[in-house]
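The other protein chains are all here in position, but one chain of the complex has been omitted.
Order of writing sets the labels: A and B. Residues in every chain begin at 1.
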Amino acid sequence: MLDIFLDFYPLLFRGLGVTLLITLISCTSGTILGIFLSLGKIYGNKLVSRTVTAFIAIIRGTPLLVQLFIIYYGLPAYGIRFAPITAAVISFIINSGAYQAEYLRGSIQSVSSGQLKAALSLGMTKWMGIIHVVLPQALRRVIPAWTNEFIYMIKYSSLAYVIGAKELMTEGKLIASRNFQFFNVYMVVALIYLVVIIIFVHLFNKFEKKVAIPGFDFER
Amino acid sequence: MPTKHLLKIEDLHHSFGEDEVLKGISLALNKGETKVIVGPSGTGKSTILNNIIRLVPPVSGKIYLEDVEITSTKKINQIRQQIGFVFQDFGLFNHLTAKGNVMIGLTKVKKMDKKEAEKIAMEELERVGIGGFADSYPSQLSGGQKQRVGIARALAMKPKLILFDEPTSSLDPELTGEVLTVMRNLAQEGMTMLIVTHEMGFARTVADELIFMEGGHIIEQGPPEKLFKNPEHKRTREFLFKLTDLYGEGEE
Partner (left out) sequence: MIENIDLIQSALPFLLRGTVVTIQLTFWSLLLGVVVGLPLAFAQVYGNKVVTFFTAIYERIARSIPLLVILLLINYALPMLGFRIPVFRAAVLGIGLRSSAYQSQIYRGAIQSVSGSQLKAAMSLGMNKLTAFTHIIAPQAIRIAIPPVTNESAIVLKDTSLAFTIGVVELVRQGDYFIATSNEPMVIYLTVAAIYFVLTTTINLALSLFEKKYKIPGIGIEGGHSDAY
């Protein structure tokens, strides 16, 4: 297995780079989508709130794989065609956005209503209060869920392999189909994921300690 | 309708559902006056204060800040900038330091630049005696310190009037004094204040007028000494003495 790693590490590292890039883009864009969805769900009018609720439920209630297939194989019939990597990122963003919206909703609702009231008493509008007072607190509380989500996304981004987007898993498959050592190659790939995830878990633990604000406890 | 009063409330009514909480409240404050509202729990004292800046919009009646009718104005946020509010549970923003709490109204609402806002924030924190805690987060402060940040935050907006809703009720007795001292100094400096409190010693020595409420009505209002010594209603006397028994004469 070591020889496989030594022979193919440039390809594997390129794949890993793509994996991490996909993860980063999906998670951060997912956060932005999640913010809009959660705000729509909590503060939107009935129509907005219900639509968002249904959207979140549908995304969370169906497999990511099927969502990926709908975007990659389903949409071209309607003239919308994406490269594999684009299709993967789009479906990951939508999926992650729906999950993050739920985490955020929970943490927005855990910010007490007195905070918004105090913001209004200073002359802020409701939306100013939400943006300057409620959201900053909610986002801090959501950090553990976010880092968790990032870890999950590293793993689930491997699904991009089924449509041939060239991330770590696909690079592994391409190598294996050249030397036919499927087991050994996938073992190397598994070890890379293992190491990378252990590193990220460690980094995130450190990061969470560092950004902790007195009074905002979170635990992993 | 123009008025010589700084704040004027006329025939204020409020209901929560079927439940009529305020049944016609009228009162007025001149510039520089301090008035204290007392009354049993659940009589609607907090509701009046919340009605004034429309955190809870009143059902009927009129409220004026100088000659602006608050109850009908489209620019309620401008009114709120001119009326400070101090909460029983402090209402400090947990993600901001003491200084950040005082600055945010200046930078985000008044669009002041950061440097200037910081200078004012420090001045106000010094004024309430906690300049040394500017960089502490709310969870690192004692109740008395938190409430003084709350007062500094209100003061920084340079309000015409400050409303206090039981500012010392969630404090331990030994911390009550430090907050009352700050409020006493404000009264002496000529700040206009409408205060809901059970601290009779404070009310007796600081208030220009005491307002006794019960069951959604104002039963009696007048100079504190008159209400204590010579009230029109038996009920007023009973209540005030019960409070004095419960809470003592205050911080003196």
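Here is the rule we use: a residue touches a chain if its C-beta (ideal position, glycine included) is under 8 Å from a C-beta of that chain, and two chains touch if they have at least 3 such contacts.
None of these values were measured; they are calculated from a predicted model.
The hidden chain, counted over the whole complex, makes contact with A. Interface residues of chain A facing the missing partner chain: 57-58, 60-67, 69-70, 73-75, 77-78, 95, 99, 102, 145, 148, 152, 154-156, 158-159, 161-162, 169, 182-183, 186-187, 189-190, 193-194, 197-198.
Going forward, only the chains that are shown with their structure count from here on.
The touching residues of chain A, counted against chain B in their complex, run 114-115, 117-125, 128, 132-133, 136-137, 140, 213-216. Residues 53, 55, 77-81, 84-85, 87, 89, 91-95, 104-105, 108-109, 137-140, 153, 157 of chain B are the ones that touch chain A when the two sit in their complex.
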